[in-house]
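Just one protein chain is left out here, and the rest sit where they should.
First chain written, first letter: the chains are A and B, and each begins at residue 1.
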Amino acid sequence: MSVQSMEDIIREHSFFKGLQERYVKLLAGCASNVRFNAGEYIFKEGGRADKFYLIKSGKVSIEIYSPERGSIIIQTLGEGDVLGWSWLYPPYRWHFDARALELTRAIALDAECLRRKCEEDKEFGYELLKRFSQIIIQRLQSARLQLLDVYGHASRE
Amino acid sequence: MAMLQESEPLEGTLLPEPFIVSKVRRETRDTFTLEMEPLNGGEKHFTPGQFNMIYVYGVGEVPISISGDPVEPSILKHTVRAVGTVTRAITSVKRGGMLGVRGPFGSGWPLKEAEGYDVVVVAGGLGLAPLRPAILHLLRNRERYGRVAILYGARTPMDMLYKKELERWRARFDIDLDVTVDHATGGWKGNVGVVTTLIPGLKIDVPNTVALVCGPEIMMRFTVRELNKLGIPDERIYISMERNMKCAVGFCGHCQFGPQFICRDGPVFRYDVIRPFFQVREV
Partner (left out) sequence: MGKLNIGDKVILSPQGLQQLIKTLWEEGYTVIGPRLGDGAIVYGEVRSIEDLPEGWGDEQEAGRYRLRRRGDKALFGYNLGPDSWKRFLHPPRILLWKAEKTPKGFRITHNGHEAPRYAFLGVRACELHAIRIQDKVFLQGRYKDPIYMSRRANTLIITVNCTEAGRTCFCASMGTGPKAHEGFDISLTEVTGDEHYFLAEVGSERGSEILERIEYRAAARDEVSEAEERVSRAAESMGRSLQTEGLKELLYQNYEHPRWDEVAERCLTCGNCTLVCPTCFCTTVEEVTSLDGGSSERWRVWDSCFSLQFSYIHGGSVRASPKSRYRQWLTHKLATWQDQFGEIGCVGCGRCITWCPVGIDITEEVKAIRENAVKKV
């Protein structure tokens, strides 16, 4: 296994594809390697959204807890996916739980550091927002599709 | 009344052949896989993607895609979901019972054309049933294809077809199988989310990929969009369509979809061929 620099990892990640080199450097400055064991919570609903993650390997579930049904998995994310966007919008609190379903390695990006840089460099902020809004749209669309229950049958016969 | 010509027998295309149900396996709550053998012996050769008209005595007839192995033409396999009068009757037939079969009819998956290409199979719900013969063909002739990826989305883990077979496929190193459910239940440890969410993560050579898609129409629309986003053009995406069918040979008019007769020109279509009509409502 070759050792990649943080900048390489960010540059090659599909989420940051085509990003200007100076922003790659900027991001790398706020990034760190993290790992979560199977079953470990990455964040919990209501907690401070102070990070987001680029998943390198493993599987993460986004869950919501209900007293009667326990933890309900809404979606799972894996290699190449971006985890977390609540850090971008006030009040910067997580809306769901995130839990590693298996050993998961990721890059964590520090939210406060990034928010500050976004404010300082509006162009960078816009670039980041554009990319995150893509993710948000995708999640919204697939959530809607999930709600449709397309494989179920209306049984109108 | 004037003189009548001698009575002429109907051709095989309009007359069902008797088949005996040799095995029934419950797939899910309301879906069963039936194995049938011709009462009078013989074989029913078919192309993956084709369908038969299945007749239940005293009830009626419906089109059902073939789910068997194309190299085993002596056993007919159909996976049937009990959703209407006829399909409920089919799924109530026990071992030893009789069903009528007309077919096979329609077009198949482009397995010859896809040789040398990477192949992505995207199935949703019962849509895995008509793709199963194609998957078996891909696995049997693995060397003729590039990378093979199978994405399967089901409603819940309980609604998945061919579970044991999926396990065997997953264990193979020469294909990538990814399964996801819309709603996780029980101790499900796999993916949760609609099948389209698996598409961006496909490890394939995009310019050299053919996609085979089958599932509910909404799922197919979103799948095509996601495959397009990845860079696979409509010309290399094939989908299998479903419409009301009575005759299966282009006479009854029910299955028309724009200029196409789904029974005769389909059910498998290259997406760009039917795209103009796929985008119009109530065609």
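The rule is simple: a contact is a pair of C-beta atoms (placed from the backbone, for glycine too) under 8 Å apart; a residue touches a chain by one contact, two chains touch by 3 or more.
Note that the coordinates shown come from a computational prediction; the quantities given were computed from them, not determined experimentally.
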Of B:18, B:146 or B:190, the one touching the omitted chain in the full complex: B:18
Selected residue (touches chain absent from view) among B:38, B:100 or B:233: B:100
Touching residues (missing chain, whole complex) on chain B: 1-5, 7-11, 13-16, 18, 20, 39, 57-61, 83-84, 87, 96-100, 242-244, 246-247, 249-254, 256, 258-259, 261, 264, 276, 280-283
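Throughout what follows, only the chains that are shown with their structure count from here on.
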Touch list for chain B against partner chain A, complex: 81, 83-85, 124-126, 153-155, 159, 180, 182-184, 188-194, 196-197, 200-201, 215-216, 218-219, 222
Complex contact set, residues of chain A against chain B: 14, 59, 61, 72-76, 78-81, 101, 138, 141-142, 145-146, 148-153, 155, 157
